[in-house]
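The complex appears here minus one protein chain, its other protein chains still in place.
Per-chain residue numbering starts at 1, and chain names A, B and C are given in the order in which the chains are listed.
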Amino acid sequence: MSTVGHLINGARVDDATRTQDVYDPSTGEVGGQVALAGKATVEQAIAAAQDAFPAWRDTPPAKRARIMYRFKALLEQHADEICRLIGQEHGKIVHDARGELQRGIENIEYACGAPELLKGEYSKNTGPGIDSWSEFQPLGVVAGITPFNFPAMVPLWMYPAAIACGNTFVLKPSERDPSSTLYIAELALEAGLPPGVLNVVNGDKEAVDTLLDDSRVQAVSFVGSTPIAETIYARASANGKRCQALGGAKNHAIVMPDADMDNVVNSLTGAAFGSSGERCMALSVAVAVGDEAADALIDKIQAQMKTLKVGPFHDADNDFGPVITRAHQEKVCGYIESAQQQGAEIVVDGRGVQVPGHENGFFVGGTLIDRVTPDMTCYLEEIFGPVLLVVRAGSMEEAMRLIDEHEYGNGTCIYTRDGEAARYFSDRIQVGMVGINVPLPVPVSYHSFGGWKRSLFGDLSAYGPDAVRFYTRRKTVTQRWPSTGVREGAQFSFPS
Amino acid sequence: MSTVGHLINGARVDDATRTQDVYDPSTGEVGGQVALAGKATVEQAIAAAQDAFPAWRDTPPAKRARIMYRFKALLEQHADEICRLIGQEHGKIVHDARGELQRGIENIEYACGAPELLKGEYSKNTGPGIDSWSEFQPLGVVAGITPFNFPAMVPLWMYPAAIACGNTFVLKPSERDPSSTLYIAELALEAGLPPGVLNVVNGDKEAVDTLLDDSRVQAVSFVGSTPIAETIYARASANGKRCQALGGAKNHAIVMPDADMDNVVNSLTGAAFGSSGERCMALSVAVAVGDEAADALIDKIQAQMKTLKVGPFHDADNDFGPVITRAHQEKVCGYIESAQQQGAEIVVDGRGVQVPGHENGFFVGGTLIDRVTPDMTCYLEEIFGPVLLVVRAGSMEEAMRLIDEHEYGNGTCIYTRDGEAARYFSDRIQVGMVGINVPLPVPVSYHSFGGWKRSLFGDLSAYGPDAVRFYTRRKTVTQRWPSTGVREGAQFSFPS
Amino acid sequence: MSTVGHLINGARVDDATRTQDVYDPSTGEVGGQVALAGKATVEQAIAAAQDAFPAWRDTPPAKRARIMYRFKALLEQHADEICRLIGQEHGKIVHDARGELQRGIENIEYACGAPELLKGEYSKNTGPGIDSWSEFQPLGVVAGITPFNFPAMVPLWMYPAAIACGNTFVLKPSERDPSSTLYIAELALEAGLPPGVLNVVNGDKEAVDTLLDDSRVQAVSFVGSTPIAETIYARASANGKRCQALGGAKNHAIVMPDADMDNVVNSLTGAAFGSSGERCMALSVAVAVGDEAADALIDKIQAQMKTLKVGPFHDADNDFGPVITRAHQEKVCGYIESAQQQGAEIVVDGRGVQVPGHENGFFVGGTLIDRVTPDMTCYLEEIFGPVLLVVRAGSMEEAMRLIDEHEYGNGTCIYTRDGEAARYFSDRIQVGMVGINVPLPVPVSYHSFGGWKRSLFGDLSAYGPDAVRFYTRRKTVTQRWPSTGVREGAQFSFPS
Partner (left out) sequence: MSTVGHLINGARVDDATRTQDVYDPSTGEVGGQVALAGKATVEQAIAAAQDAFPAWRDTPPAKRARIMYRFKALLEQHADEICRLIGQEHGKIVHDARGELQRGIENIEYACGAPELLKGEYSKNTGPGIDSWSEFQPLGVVAGITPFNFPAMVPLWMYPAAIACGNTFVLKPSERDPSSTLYIAELALEAGLPPGVLNVVNGDKEAVDTLLDDSRVQAVSFVGSTPIAETIYARASANGKRCQALGGAKNHAIVMPDADMDNVVNSLTGAAFGSSGERCMALSVAVAVGDEAADALIDKIQAQMKTLKVGPFHDADNDFGPVITRAHQEKVCGYIESAQQQGAEIVVDGRGVQVPGHENGFFVGGTLIDRVTPDMTCYLEEIFGPVLLVVRAGSMEEAMRLIDEHEYGNGTCIYTRDGEAARYFSDRIQVGMVGINVPLPVPVSYHSFGGWKRSLFGDLSAYGPDAVRFYTRRKTVTQRWPSTGVREGAQFSFPS
């Protein structure tokens, strides 16, 4: 059984003094080990990144970008292998892994635009004979800490942009499903990144703390749960670093009475149950405005859910796979149980789902719960499982109030065909990513990803234009040349 | 003797349970009192700002900007009175106060461009029939905490941009010289700001802590010393707020052997002694490359310093005035003393300067110290007084190393006529604001102000384009309309 | 009776060898004379602009902008007098003149942003040690030729932006209503424009041809009718100049069955009859989708039109005033006559309207014509009078086809509450300025104004961002410094 190690200064490093099991969630069995880097190993990665920085910052952005073009091509070429690795350790069905990878590749495409994106602002004659311009220089060594649910995509939100901007990078991916992340990083090196520009260390809190405290690390990007995000943001900030920390979510869709209900149901089921709901953009609460809409919604979703297939990752006919761990499986079932106890109506119950031949897999079936109220545990917390809650509201205002009063503000959606309702909603709702008839309003790679309220700590969002600003530091130069120089005749006898 | 109070919800509030003396530094006498707001008063200001927010965010940016046009006109009209208030409490000579005010007005001019600056990014067909755009929405209530040395300008770095972006504002200015700040804020209301959009509270740590801890405050901009900046940044960040905290400086100018020495001396004396050196962009260290350059520099500056006039603020013939307090006067003299003791050469000694008729004023004369070395106290710390240090370096590389190894990285400058030296310097130096033959490279209002290293904590700089980004939150909307609507004939009888 | 002359090099020039009558359209009487500049006078203006250019281009953009701030304030201060002059010579009611002036002032506000708008693009390390940037430099002397219908606004679309970008300007306004234009230009000088930066010549074809053929004129902006626009574009282009020439319009509104009909009628009457329909953005054709919508529309508009008041400019109770000339009055009535003869239904007939006390004024009353078909003369040509045509279409597709097949493509509008219909329309319609429930979709000053098809000749639209690009020329600088310079030790004995 193999152990997944680290990638430091262009080489695999197998610092396996401490290791942890990596599971195959479809079978429930241990599939390998991952090394947990100690402080010294992380510092070695930081040092490699630090050493690689001076030459990398001086590499023209167009040359840096050209490596990204090759990186993209390599990922497209090795997509099958990457998706297999994702599926094996995460449980995601192969088509879903493909989607994740494609989204990741789109972030590389964005990084290909570095020469354009790094343009500074040039002002002629800010005063008489004085020019000023602002450059966006790389920070130095930056770190990324990423979650288990998108082992390919979330790291690709970070390091392609950071590196294309001239930084060097240390990535600490999730220790739950480390293989695809490492494999992809190796392809980045194969594409031409010089040793030390991208380093990967697997690990746990010790690794994270080392990254947060080491003064050579200039910035930290984090994606994970809100409590951890908050801690990381506070610690990195107290250490004088810039930090962006993305946390949890509870994404609501408002279903208006004039909504195209077939469209609602088709798109909502994917958004609620895809990837077993283990997405920070999963649509986990539907708020129906009026009982008529609610009843219609429940009926149609219930019907549609009959066709949902849950099973192991390698079977592309499945709609979604297992959750990440046995503990998480139990936690999700616990939320369903609590809903029942607190008075909600379990319309479809995914507990106890049986997947023949995979009896030990960490499966939870698609679950639909009606008549949820805002005080229930299942409503207040992020379930991160294939569970769709339905709340009934008497008006759009009431529905919006629910959303605004929730702790999180990552994504949201309204289903309507009315222009005014859409504009009112998107203008006012206290959520960072808003869909109009789009249940998973994940911004495309050339926009930026960021929630509001306790879903994101920091000024700047992930990927897209904000990433360029996050991974660079403004330098403003003001230039005036003294007026008597070689231009005037007397200077012709200038030194040979 | 009057007491300067607060400005809350459009009205003067005189919560004078606690007060503090305000001095006239030119005479050394107490000129008035300032009220120190307690927690309740600050919360009242926050509440006023919170209440004013919904209507203000909905006011079209062009209308918000139009108030800024009027505000600018009012400041130009009342410039004399503003400069008198600045001089009286800060000690700055009237022409210097004018310069400060003009810089502040330029920040208002920038805010007049809000309709252009707030443009979001619009993408057609991010998918088939899907459009996405990013809006930059205001944050809500934001706070500014500003220092004594620019009572007019630094607040104007902050609130015009914040307010033009649709936020409402609570300003906590320096309690040392509060009058001009308050007077200017009243003109902003006169220009048309609705009550509650801009509030001013005078105070001390209690007021600051209230702003940092109140969950209604979304963001904090701070300018002051590095230790305080660091504390504020950590606390605001731990509270989940966005924060930008600007701290201290130690700005070096490199004087190259090919520099136009007359230009160096003319511009350096202003940059070193102007406003008694109480500027975070003051040029406080000259690094001469080669002894020949150093000797020439010392000779010429020494000669030029003979013409420097120090005296009270109201006499426009003076070059600079007193420092802010008796304690600060003593601190500055202490640095000169330490330099002497640690082996530097005091070429011109400003201690004990006598200003006839103002014997109790907090004056320190222009001071020139040669042969300073990097281990001396006067070199390591920010003096914030009219003291220019000269360090001698053997090469440009050595000079640059000095700068890069210093704790601060606010501003710096090189004097040369050589294009290559200038480019090498501006590219590599670890400082945020760089001058080429410009000793005070303060960015114009349409660029942004920000140091590097321990001179700024946060991702985004002050004023200019960065301020627009700091004072707004990105919201990304993804929109798709279901395909069967009123457009198709059959739908004329719209579905129930 | 006074003669309106020219403004050249900062002074009034009264070259009155040829003159033309200027009428008061409300009374039908001659109110004054306008001088018609000969070639020599126009060349004098061009020469003045040419001479003023070198110093003006070197004036920092922020200083140029500061004159625009004062210009705006002066226009606000003298608004009454300006509106009186507009009304007297154009016939526009005072509230309408106010609106025009306000729009013009907003273009000055945009020009105040010149320092931001003129920022070039700066790229570090386009190659090793090589930097490149693009500057946007002024062109030199540029000319504007403007129509009678907006004597204040259209010139202000042009010269504030051109001048703020560093150009100098020669304006040839309409000879029909020259007084307000000249008065405003004098206020621009009073605001601080140096002599020669803005020049005004009144005249006719001889003046226009001189501007088009003189090689010192770098660019021409024109607004007028399509045949003239086309001629001017061809001639200016053949002379190697850049040119933007805006022509005529026939703006349609589609009224969908789900439209809020009260909103339609309220907004449509203003858009159709305001300023007697003498606007290139006038809404002159309503296309009702379905007979039900058509009938409702006709009923409600007819009712609303009963309240319309036509009369002289100075009475603010009037809704609109006379048309510009007797000849134009007859032309408009001729279109109504032709409609009748070609089979349309004259629902409300504005011919023969009587304005007591102003029997000789050039008045035409509000006219509503139903059952217009695309082959009628009144449909094919631009009427430029207070005449609203109604066309009945069987579907939205048919309505859109009408618009796309018309020669012009200036503005258009759809009335609906359906998001899908709005998006389908705005995406596909071959028109440059599109309103959703907005009948006069004139872009705000920080966007740009431009029609499609035969409504605009040229690449770039008027005012807003496009104007900045039109009035500047890109210069790209690529810079590399040889590597051995003063920076290296040996050069320390650089010249004394």
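Assume a residue touches a chain if its C-beta (ideal position, glycine included) is under 8 Å from a C-beta of that chain, and two chains touch if they have at least 3 such contacts.
In this text, all values refer to a predicted model and were calculated from it rather than measured experimentally.
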Identified contact with the non-displayed chain, of A:Q88, A:T416 or A:T478: A:T416
Touch criterion as defined above, residue of A:G113, A:G127, A:P194 or A:G334 at the omitted chain: A:G113
Options A:V4, A:M281 or A:M396, residue touching the unrepresented chain: A:M396
Residue of B:Q88, B:N107, B:T126 or B:S267 touching the missing chain in the full complex: B:T126
Hidden partner interface residues of chain C, rising order: 121, 123, 126-127, 130, 132, 134, 230, 233-234, 237-238, 240, 242-243, 258, 260, 263, 417, 422, 426, 431-438, 441-444, 446-450, 452, 454, 457-461, 465-466, 469-470, 473-482, 484-485
For chain A, residues in touch with the removed chain: 62, 65-66, 69, 72-73, 106, 109-110, 112-113, 115-117, 119, 124, 129, 131, 256-258, 290, 394-396, 416, 418-421, 423-424, 427, 444-446, 479, 481-487, 489, 491-495
Hidden partner chain, residues of chain B it touches: 58-62, 115, 118-128, 130, 133-135, 137, 416-420, 422, 436, 493-496
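We take it that only the chains that are shown with their structure count from here on.
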CA centroid of chain A to CA centroid of chain B, Å: 36
Whole-Å separation of chain centres (CA-atom averages), chain A against chain C: 48
Residues of chain C touching at least two other chains: 62, 115, 119, 124, 416, 418-420, 494-495
